[in-house]
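For reference, the structure discussed in these notes is given below.
Of the protein chains in this complex, one is absent; all others appear in place.
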Amino acid sequence: MSRRITARRTLIVTLAAWTVGFLIFFPILWTVLISFKSEGDAIKAPFAMLMSDWTFASYEQVQTRSNYSRHFMNSVVISLGSTLVALAIAIPAAWAMAFVPGKRTKDVLMWMLSTKMMPAVGVLIPLYLLFRDLGLLDTRTGLVIVLTLINLPIVIWMLYTYFKEIPGEILEAARMDGATLRSEILYILTPMAVPGIASTLLLNVILAWNEAFWTLQLTTSRAAPLTQFIASYSSPEGLFYAKLSAASTMAIAPILILGWFSQKQLVRGLTFGAVK
Amino acid sequence: MGKITLRNVQKRFGEAVVIPSLDLDIEDGEFVVFVGPSGCGKSTLLRLIAGLEDVSDGQILIDGRNATEMPPAKRGLAMVFQSYALYPHMTVRKNIAFPLKMAKMDRAEIDRRVDNAARVLNLTNYLDRRPGQLSGGQRQRVAIGRAIVREPAAFLFDEPLSNLDAALRVNMRLEITELHQSLKTTMIYVTHDQVEAMTMADKIVVLNAGRIEQVGSPLTLYRSPANLFVAGFIGSPKMNLIAGPEAASRGATTIGIRPEHLDISRDGGEWPGEVGVSEHLGSDTFLHVHVKGMPTLTVRAGGEFGVHHGDRVWLTPQPDKIHRFGPDGRAI
Partner (left out) sequence: MATQHSKTAARLMISPAVILLFLWMIVPLSMTLYFSFLRYNLLMPGMESFTGWDNYYYFLTDPAFAAALTNTLLLVGGVLLITIVGGTALALLLDQPMWGQGIVRILVIAPFFIMPTVSALVWKNMFMNPVNGMFAHIARALGMQPFDFLAHAPLASIIGIVAWQWLPFATLILLTALQSLDREQMEAAEMDGASPVARFVYITLPHLTRAITVVVLIQTIFLLGVFAEILVTTNGGPGTASTNITYLVYAQSLLNYDVGGGSAGGIVAVILANIVAIFLMRMIGKNLDA
């Protein structure tokens, strides 16, 4: 193959890929653009819309009128809280299964995964009633509990696949080098496990942030995270494109940025290590 | 000091017996090589000595002290792993310093020892790099450096050269041998490569299925293999083993003759044969000769030996170099 043909081929591929990428990304881009328009301009035809003036008004309105920051904080507390609790439970468990595997370790892992397969509607009613009776409806605590439990299997699995990759010989080398269990954990295991723990945290925050079954069912206003807040825009009489766009942009921006960092981990995390 | 004694050592994994029962003495300052085919238990034996596996039965003595129950760190041994097992998140300096740090040595002494080791191993310019930025040979040196700074009673090597390419392997072989000569510390070295065993060892332990087949110096094993297994394992190319009437006529079940102890001639000799493949190495020529009633015999002829496929030749074994084995496979 001559260099000329290769270069032309690369050009064609590049153009095609950029076009497809742009089209897929377009709805997000469009939302961001509309968010900087006034309500009147937002519903104009695309070209006229683009040519109209830019403004931050929608952001200010979303902020002041609908208490956006409270919902944002709810999302932060719920997704980060549930992730940290899940990590606290999962790290020891994954650790033990990766480094002291027993005969039933594999069965336990599979069983944990199987709990993730249970459809949420199957337990909607009892959970709703339990939460009602325990006063957990529309509380952050309640959502942290539920999201911890539904994401726990994924967290354990991700950590397990990461810990599994730390070669046993390195731990043996540390032991030969005179490391006690404490210094083995402190100097060898933790530094080697931190990247895995960090990407698990990242992916799980994303999953919890975007969870839209339990967050919609179990909250109404006080503890409502952004998913519920945005859903409140669905009522037909409240069609404010610019404000909806501004709110959406603010709801997705932080997680989109986190998500871009976690692309690689996403694959192995969501496929439970089956595809790396 | 580094005298290691194994007394009636056994190792079982559940039902599977890996090492039935084994006695071995390793003298201080000796370079001992455990050699055998894969799965023969040589690595397990090394790990038992290291303390990375529990002994099922028997005793391990290090310098006369019973070390059977001691954790690996307390045994005063250093190990170089097959994968090198370097700590990927630490620089070369920190890798080498790690065992000293664990021993709570003071900083000045750590620095002195690390610099010293780096100088010996030509690593001075790489001390601030991470293992990922090093070549295979350099990683190997770091692993050795991490072992020597501790000034251990003995070094344990677990197939340390198997991940290197052929040229580097020969180099590292020399470096390790030289290291042994300058340090004079006991070294136990596990390999499946009999060339490494022959070139490096003071004493070779040939293992097969968890049992010691023979212990001896390289030349002892070469000259008088105790049984068929050792005869076939030590020496390259392999010894020719001939069973049948030819062996019976010499009062044995099997006779063995090394390729270098078969004289070859175009004019006449004891066994007539036909040349198959010939491998010309320049310094030597290996000929594969088909002799009626025998397996294909390998012959080593010095220098260049100009024969072709299908040529008729005669082979004559040197009478004093014939090894005779009885029906139980043991040397007679």
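By letter and in written order, the chains are A and B; residue numbering begins at 1 in each of them.
The working rule: contacts are C-beta pairs under 8 Å (C-beta built on N, C-alpha and C of every residue); 3 or more make two chains touch, one makes a residue touch a chain.
Quick caveat, the model's predicted, so the values are computed rather than measured.
> Tell me which of A:S52, A:N67, A:S183 or A:Q217 is the one touching the absent chain.
A:Q217
> Touching the hidden chain in the full complex, which residues of subunit A are there? Just list them.
9-10, 13-14, 16-18, 20-22, 24-25, 27-28, 30-31, 34, 43, 45-46, 89-90, 92-93, 95-97, 99-102, 106, 108-130, 149, 152-153, 156, 168, 172, 206, 209-210, 212-213, 216-217, 226-228, 230-231, 233-234, 239, 241, 244-245, 248, 251-252, 255-256, 258-260, 263, 266-267, 270-276
Note that in this section only the chains that are shown with their structure count from here on.
> Taking the mean of the CA coordinates per chain, how far is subunit A from subunit B in Å?
53
> Given the complex with subunit B, which residues does subunit A contribute to the contact?
The contact residues of subunit A facing subunit B are 167, 169-170, 172-180, 183, 187-188, 191-192.
> Touching residues of subunit B toward subunit A in the complex: what are they?
Its residues touching subunit A are 50, 52, 71-73, 77-79, 81-83, 85-89, 98-99, 102-103, 146, 150.
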